[in-house]
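For reference, the structure discussed in these notes is given below.
A single protein chain has been omitted from the complex, and every remaining protein chain is retained in its original position.
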Amino acid sequence: MFPYIPHTEQEVQEMLKVIGFESIEDLYRDVPMTVRRLNLPKGLDEFTVARMVKELSEKNVVVEKEKVFAGAGIYVHHIPYVVKSIVSRPEFVTAYTPYQAEVSQGTLQALFEYQTMICELTGMEVANSSMYDGASALAEAVLMAHRINGRTKVLMSEAVHPEYVQTCKTYARGFDLQFVSIAVDENGSTDLKLLANFIDAESCAVVVQQPNFFGIIEDLRRVREVAKDLVLIVVAEPISLSLLEPPGSFGADIVVGDGQPLGIPPNFGGPTVGFFATLEKYVRKMPGRIIGQTKDAEGKTGYVMILQTREQHIRRGKATSNICTNHALMALTNAVYMSLMGPEGLREIAERSYANAHYLAQRLEEKGFKLKFKGPFFNEFVFVVPEDYERLWRDLFNEGFLAPLPLAWFDERYRGLALACATEVNTKESIERLLDAMERGLK
Amino acid sequence: MFPYIPHTEQEVQEMLKVIGFESIEDLYRDVPMTVRRLNLPKGLDEFTVARMVKELSEKNVVVEKEKVFAGAGIYVHHIPYVVKSIVSRPEFVTAYTPYQAEVSQGTLQALFEYQTMICELTGMEVANSSMYDGASALAEAVLMAHRINGRTKVLMSEAVHPEYVQTCKTYARGFDLQFVSIAVDENGSTDLKLLANFIDAESCAVVVQQPNFFGIIEDLRRVREVAKDLVLIVVAEPISLSLLEPPGSFGADIVVGDGQPLGIPPNFGGPTVGFFATLEKYVRKMPGRIIGQTKDAEGKTGYVMILQTREQHIRRGKATSNICTNHALMALTNAVYMSLMGPEGLREIAERSYANAHYLAQRLEEKGFKLKFKGPFFNEFVFVVPEDYERLWRDLFNEGFLAPLPLAWFDERYRGLALACATEVNTKESIERLLDAMERGLK
Amino acid sequence: MTIFEKSVKGRKGFKLPEGSVSFEGKDLPDHLIRTRKLALPELSELDVVRHYTELASKNYSVDKGFYPLGSCTMKYNPKLNEFLASLEGFTEIHPYQPVETVQGALQLMYELKEALCEITGMDEISLQPAAGAHGELTGMLIVRAYHLSRNDTKRNVALVPDSAHGTNPASAAMAGFEVVELKSTKDGLLDVEELKKHLNDRVAVLMLTNPNTLGLFEKDILEIAKLVHEAGALLYYDGANLNAIMGRFRPGDMGFDVVHLNLHKTFSTPHGMGGPGSGPVGVKQFLARFLPVPLVRKSKDGSYYLDYDLPESIGRMRSFYGNFSVLVKAYAYILTMGEDGLKRASEMAVLNANYLRKLLSKYFKVASERTCMHEFVVDGSEFVKKTGVRILDVAKRLLDYGVHAPTVYFPLIVHEAMMIEPTETESKQTLDQFAEIMGKIVDEAIKNPDLVKSAPHNTPVKRLDDVTATKNPIYRYQ
Partner (left out) sequence: MTIFEKSVKGRKGFKLPEGSVSFEGKDLPDHLIRTRKLALPELSELDVVRHYTELASKNYSVDKGFYPLGSCTMKYNPKLNEFLASLEGFTEIHPYQPVETVQGALQLMYELKEALCEITGMDEISLQPAAGAHGELTGMLIVRAYHLSRNDTKRNVALVPDSAHGTNPASAAMAGFEVVELKSTKDGLLDVEELKKHLNDRVAVLMLTNPNTLGLFEKDILEIAKLVHEAGALLYYDGANLNAIMGRFRPGDMGFDVVHLNLHKTFSTPHGMGGPGSGPVGVKQFLARFLPVPLVRKSKDGSYYLDYDLPESIGRMRSFYGNFSVLVKAYAYILTMGEDGLKRASEMAVLNANYLRKLLSKYFKVASERTCMHEFVVDGSEFVKKTGVRILDVAKRLLDYGVHAPTVYFPLIVHEAMMIEPTETESKQTLDQFAEIMGKIVDEAIKNPDLVKSAPHNTPVKRLDDVTATKNPIYRYQ
């Protein structure tokens, strides 16, 4: 007997009798393949499973939050305990896609509110109810841009997260898209002169990240000016949007990003959640599920999935995307987190991250390190390190720090650079201790 | 601002205005005492609190389950993970006493089912919806026995848990009760000849524990024969009742015990839960809340608190007890655990505990230790150890074992004895390792 | 449907690890082995999950809505504290581990005790009692032990105001006292003249709640304390109503000798459908030697230990050391709130009560004209006379509107009482809404009394017959 399978032997016999079969084998009589014993161990009880899996979890090293100085797409933040308590409710966790709206109002209202919050953060008019992650959301944004104007050349800032760029390229394999990488200038921002030079009649979209992969805050006003009638896609970090003027204010056409900073733990990189926002005029080109407000038969407010004719289960081969399962539970997590933090809380976190990152940068400079770029940054920045920094980085890990990341990992061109990050979880003390450890390590 | 207090300053002013007051101070104008600043630190954020409390938790040493060989009232068992997942639902955790039955059917039905399960386990006719713990349940049983026949002499087996005996004596301070301790015989069971000798016209009740404090299974049939028209109170361990003929079958009048083994972790001793069962004829003398089945206005089955006129909030000074808050959430935990385990699961656990304990005893004997008593035992037994065993016991702890308890702790008369326990969590291997460690320690 | 009716013979919801020792059982005599069938349900894991999920959905709870239950202090129970109490280093420690291996637990208990001493103004505290009533019994046994220790054997009377919680006389009786009730003044306060009449050398103690169950501060408390002490008796504080006073004033400063607290009220540990709670008992120094054993103490070397060496102790009130998991939650709450937060909590609790009292005075007579503390009582007698609708009906009708009912028919000295305690965690919006609902119900009681009398209508079951339930009791599923 298995605790998850209720059938007693007597019931199996009763059921077979009703069907008119003699044995379980009869059920498979249409199957020409021989039954084959799987080379897997027998089932275990939950206590043994728990012990085994726990042991695996303990083979991973957890760095104290305040000693994490790496970001690059996954950011460590304080997460109020109530977030988990809410989002782990079985009514959310074990529910399906809200196909039957009347018994899914919890899901639907929560996602409608999530969409509203994403619109608020990004300054856009409409958001969908989530994508898998920031990278795939960006890839879908690029395909959407192509749907919008039919053109094929995508001008991609070099300062977009390399994994996001790679994902875009993979997604574009089925289409005839070309990607042009636009380098950064000495400020670390996308070189707008270069960008202007590359724009031609085939140019479809411009993609920049805000703050960009090097931590620099792009001047979106000028990007928009240069990009003119191209689709402007901005990949944004959501916490920074409580402090920075949102992309929507500068005329972005599509804003995407990863919602991980909004209440989701690092999870070894997944699941996170992608957010995706655009303008109403483009909504029918948008991928993913959208929740809308409506009325029920008695005039009471309710929520339903809308514009489903864009989607695969209706439109099949002509859908805007194949996405159906998205990351609803993580979108809920974002919404709960934002509800707790409110505008002031989010701003406070952004300000503290800013303060900590700038303090770290200043202290690094005082210790003789050089910042690579001059532009304004938010919670990440690049500084110059020895060529063999990766060795020091591993030593620092053994001292309990997830130190600034060696950028050579991402591209050999970046050898001798490191990407530092600080958020509200770091403290003056942990920053000083990192610096001490670095100094010791360099000697 | 405090996250748990919603009032903004503006709201405070608005509310004061409605009341017609100027300031918060006005609210306290009836109070003659000067306001005094408490010598406590300022409030902290939850992340700091979590860190501080977590650090305290890490100052405690957690012994691996399979290396626990101590019981004496708190038993380590496997607890299916689903138990916690159910009983931590806020609908149970944050509900009050079911005073408004119509919106408390969850609580009431669960407790009604719990009462049924306790009746099943104990073989009794009626159970209440929980007491604080086994010790206070026993103390209340003794007071109830006194209410039943008005007599004052309580014959208490020496083999009742010493802390339970002490609790009875404390509870009895307001009444003129005398306690007579009945020693055990060479089998470790309550000496029934002695008991018979002590019984006289003033004898109110006989109290025995099953299995008793020394682990021995009492012969309840003979106890009942000797106790004749006295109130027979049995303190029972609930898991053993799936294997042993229940006290109700032998004519017990009151059966109490601690529900901790039924799905509740050790919790450093609390909260556990007391169960309390008796015969229908005594129900109006019983302490504590009782849930009964009834119908609603439309004839639908529902549940309510019954026989409340026994209770303090109605009967005040003449109540059967002062108990009102009980341990409902832990009673629920017992019910969920029993629902998962069912009769077979409980029996399997009892049989494994029995097998492990007997294997341990046999191996101890093979290593030259002597068992103190000859009587049949369940999952605990007493064996002879050196006078200074407590030192070895602490050494064993440092090797990761919670070894059999030094009985001298409870009474100097027991010096040179240890109380061993095994349940289904122990393994052949952990038993052998304990024996090895003991052997090494004794050299 | 009960869980027993869902049972299917042979179905299983568990699986144990492979056993390494086989069961022989040869030593267990046959006559000891169970013959009576154990009729527990047999279910799959999903069956069990669904059953209790369904039951959960039939419960009202703080997380669902407003719980204006007077004297119950149904405030928000922070999720953080639930998380902390379930840390393995707390749940998986055995009470009989070597004391040096549970230093974190003992330190927590010690520091909690110290904080509670500071908040109440008492000198020593036992964390052992499992609930408020348990604490009351503990406190009253201490009172008893105190007088006996002085060979003052005559003192067997406990004075209790007629407005007191039912547990007060019940606990006093359980501790062997004769209970004498004191009539309150018309104002609902303790009548000092009445007290004087009853004070004599047989009186052991006066039990008092302050603010009292009407939510009123006993303004003569300093005189009362003086009178009681002069008569050789002790003053007992029922700390169920502590939520009004933190950081404002202290029982110890008012002259109380013994205090019990309800951590599951003021200190936000959840009620769990009626428990587990925790009812610590605090005393002035001269009574400390009577506290239950063991007490948590700190050595000179900074380590913590359990002190059993109190020869005059009343003894144990239960097994082990108290409801430890509950203590963890209260400790975390006090750390979170701090001196400033606790004070703010009390002030906002009092503000909320006075605000709601004001709003409801549009519809009902309030039992006293005086400023209330953290709760207040409504006198429904005029309403009942006018409409023929009972206060119980109003309570049931409230359920239809998705809020819990207040405490009704208590305190006994107020006719048709509704006792309302909003607590500080409720917002102005919630109070406004509650008052609006009350207004609607009063309106309904006039225009459509049958609607109210037959309430509730929107609950999982309609009004339940508790008379028959007690007359022909069904105690268990059969």
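Letters A, B and C mark the chains as written, and numbering starts fresh at 1 in each.
Keep this in mind: a contact is a pair of C-beta atoms (placed from the backbone, for glycine too) under 8 Å apart; a residue touches a chain by one contact, two chains touch by 3 or more.
Since this is a predicted model, take the numbers as computed values, not measurements.
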Ask   = Since one chain is left out of the picture, which of the remaining chains does it touch in the full complex?
value = A, B, C
Message = Going by the contact rule already stated, which one of A:V206, A:A252 or A:L329 would touch the omitted chain in the full complex?
response = A:L329
Key: Hidden partner chain, residues of chain B it touches   = 1-6, 8-11, 43-48, 80-82, 85, 90
Remark   = chain C positions in touch with the non-displayed chain are 6, 8, 11, 44-47, 49-50, 53-54, 57, 63-65, 76, 78-79, 425-427, 429
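Operating definition for what follows: only the chains that are shown with their structure count from here on.
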Ask   = For this structure, which two chains have more C-beta pairs in contact than any other pair?
value = B-C
Query = Counting in whole Å, what is the centre-to-centre distance of chain A and chain C, each centre being its mean C-alpha position?
reply = 46
Request  = Specify, in ascending order, the residues of chain B that touch 2 or more different other chains.
outcome  = 46, 50, 78, 80, 85, 90, 340
Task = Return the residues of chain C touching two or more other chains; collapse runs of consecutive numbers into ranges.
result = 11-14, 16-17, 43, 45, 49, 53, 78, 80, 82-83
